[in-house]
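Left out: one protein chain. Kept in place: all the others.
Letters A and B name the chains as they come in the text, with residue numbers starting at 1 for each one.
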Amino acid sequence: MQEAVAKVSKSAKRRPFQFNSAILLGIPYIAFMVIFGIVPMILAIIFSFSKYGNYQPEYFAAGLSNYIAILTDPQLLISFGNILKFGAIMLPVSFIGALAIALILDLADDRFGGFMRTVYFIPGAITLPAVALIAIFMFDPGISPFGFLLKLTGAKIAGDILNNKTLIYFMVLLRFFASSGGWIAVFYGALTGINREVIEAGMIDGCNPWQMAYYIKRPLIMGYALFMLINLTIQSLQLFAEPFIIQTSLRTGSPIDPYWSPNMWSAFLTIRTGDFGKSAVISLIMLLISLVAAVFIVTRTGMFKTDVVRN
Amino acid sequence: MFKKSVFSVLNALIILTFVLSACSSPAAPQEGGAAPADANAPIEVWIDAAREESAGKFVDAYPDKGKLVSLTTTDYGQLPQKILFWNNVGSGWPDASFGGPQIVPLINDAAHDYLGDLAPYVDPNIVKDFAPGSLQNCWDGTKLYCLRNDLAHFVLWYNATKANELGIEIPETYEDLQATCASLKQSNPEIQCALGQQDVSFFNILVSNQCPFQQIIGAGELRINATHENCIKAAQWLDQMSQDGYYKLTDMFGTDASDIVKSDNWLFIPSSSWFGDYVIKGTYYDAADPNFEGKIGVAPMPKWEGQEHPWVFWWGGAAWVMSRHTQNPQLTADFLTYMTTDVIKEQGTYPAYMPAADEWLKSRMPTLTYLEDTTKAGEVLKSEAGHMWTMATEGPVDIGAIFGPILTKINAGELNYEAALAEWQAALVDGAGKLGYTPVTTGLDDFPSQ
Partner (left out) sequence: MAQIFPSPRRSSSLKNAYTNWRYRTGLDPVSYLFRLGILLFFVIFFGVPILWLFITPSKAHKELTELPPLAFGSFTNVVDSWNRLMDYNNGIVLTWAWNSVWYVAFALTLCLIITIPAGYLLANVNIRGRKLLLWATLILMLLPSDAAVLPMYMELYLMRLINTPWAVILPAGFAPFAVYLTYTYYRTVMPRDLVDAAKVDGCSDLTMFWHIGLPLAQSIIAMLLFTQFATLWNGFFAASIFLESDRLKTLPVGVWVMAQQTGALNPNPSAYGKVLLLRPDMATISVITVLPVIIIFLISQRFIVRAATAGAIQGE
């Protein structure tokens, strides 16, 4: 087998460039990627060097002034500080939480599993304004089903609970509520892909279901788990929905100002002042940081490696 | 390799097309000026669902003009944001739009450059007849940038049956109100003397004493002086009232407030003109409940000792704006005039145009059976409409959003209202900076009283 493979690759090297018809599989994707991915990104970079604020933009007229303005603005550190606090708690909670629940669900193959997976998934399926509506009620001690818990803290109105100290925890709660279900369902799909023989081998070796979950199943779905980790990092960096929900749902004072997270600040610049240049700068900074994190995860874990022999 | 180069060439071509077309949009009018007028050009107006029917009446009333008007029902709140996009592609602006109360300050800047001057196209006699102060933020020098749709001025709603039962006289000054609440606390401690919506009531108190927390005073300059002595005096009063439990500031739409009101142990709710129709009736009380009849009274807001009359804040009050890109400004202005002076009397909230308001009061007040004295209520609404101190408190900075984090601290007990003023001042100045304005942080006396 090895020699056969080696022979194939050697002969391939000697051949001149050959058109692999399989590229057809990717052409539609590449086309859409160019139009809706690459061009917008290039334009965003162009905008970051352009001057806005005077009815029509002047491309390339700003030089580095947008970059300087954003990098020297104290708001930058404040906003990034906020999401750092959020991410520091959200990442471990969501990562371990979703993975653990998925594995625990899969410990036994029973009827409850499907029902519970559906229940966990539904919150993620609700549209944003509806989540805001739910949030208004869940946080009001007078009418929330969890009201008795909230009243234990002495709160009378929603604003009492959501103060500066508890804010981050509630946002993590909201995020966990809304997005774990989707990941649990994805992990279920992944777990069903595990070869039955592997499971049975584990059983014969004397693993109990818990050991099986931890030592056998977990590593086999690590590909998906790392993908989730990247996504959680992105979500943390691009945090918008949760602060937005809290700001919308609290009528009497919310601890969130319009530029609380970098994404909110960027949206503020886009929506209020029309300064697309500065907003592009913020987005590119976020992209850079996400990229560093993703590269770290990808290269350290070999996510991109396949054993497919290259030409 | 070949494919890569094909793609990069494609990319370059696409980008070039964009950049060139954006740089030289032939359709875009010159910066600042208005488009040439054409009396037969069609116009597009953005409205919301609630105005569809009344807007349709323009077509019935003026069939010739009406057929040139097309209405787009949409989320008018997006107008400021969409203008910024349209500016980038050089087309797409509606000729006119319905807007929230802050619409003009929100878009009256160089980035939007959207507003068209209504003054040449609206009869000055009509403009004169809008409630005093209601058009304050529509005027920019001699340019009229909006027509006010309705008003939401503050009045004092009170529990008339309870007041009569306890023999309480409605106070005319804030000092009297404090005294009334103090004696009420002695005699009937279970009654909540005054209730109000948290942040709005604070703004109202500040406005009542003419606190200049936001005013556009010139191109790009914003006066922000929330620590002026007027503001401090008002905040101190509020601190006193809320500390002693006389004035409860809370979320009026939550259970905390509705429990108090439903138990009938309340006396005063200083709030907007629409509060009675849409919250007191409906959220707190059932319209069909016989006990609710004749229960509620309306009085002018208190004034400070030494003031001639009260000054009040407002919580709402939409407006209509016109685009400078419109090709038929006269028709547009006629449409806006019709909406604000004619059909407005059938709408649900108090019209800004005084003659229409008179008719609104005449037809609507008698139907409001929950009021103790509908004639008196009508008079109060009318007189208070002229007492809005709009001059120095409406501007581009979102005072509610900026005040939010500070209010959280107040609720947590870390700050009182007086101390909050300094923090709010700093946050407002920061917010103004983020919007590109230069903050001016002094004075009140260098502009004439309204």
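Convention: a contact is a pair of C-beta atoms (placed from the backbone, for glycine too) under 8 Å apart; a residue touches a chain by one contact, two chains touch by 3 or more.
Predicted model only: the values in this text are computed from it and were never measured.
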Absent-chain contact - pick from B:Ala61, B:Val89 or B:Ala182: B:Val89
Option touching the unshown chain, where B:Asp48, B:Glu175, B:Asp264 or B:Asp358 are the choices: B:Asp48
Omitted-chain contact residue, chosen from A:Ala62, A:Ala132 or A:Ile246: A:Ala132
Positions on subunit A contacted by the hidden chain, ascending: 1, 4-5, 8, 20-26, 28-30, 32-33, 35-41, 43-44, 47, 101, 104-105, 107-110, 112, 114, 116-130, 132-134, 136-138, 142-147, 177, 180-182, 185-186, 188-190, 192-197, 203-204, 206, 208-210, 220, 223-224, 227, 230-231, 234, 238, 248-249, 251, 263, 266-267, 270, 276, 279-280, 283-284, 286-287, 290-291, 294, 298, 304, 306-311
Absent chain, residues of subunit B that touch it: 1, 3-4, 17-18, 21-22, 48-53, 72-75, 77-78, 82, 85, 88-89, 92, 100-101, 149-150, 152, 253, 255, 258, 272, 274, 277-279, 282-283, 286, 315-318, 347-349
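In this text, only the chains that are shown with their structure count from here on.
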Subunit A and subunit B: spacing of chain centres that average the CA atoms, whole Å: 38
Residues of subunit A defined as touching subunit B within the complex: 17, 23, 30, 34, 38-39, 42-43, 46, 52-57, 59, 75, 140-143, 156-160, 162-164, 247, 250-259, 268, 270-276
In the complex, subunit B residues that touch subunit A: 1, 3, 7, 10-11, 14-15, 18-19, 22-23, 25, 28, 31-32, 80-81, 83-84, 87-88, 90, 106, 109-113, 197-199, 250-251, 253-256, 259, 398, 401-412, 427, 431, 434-436
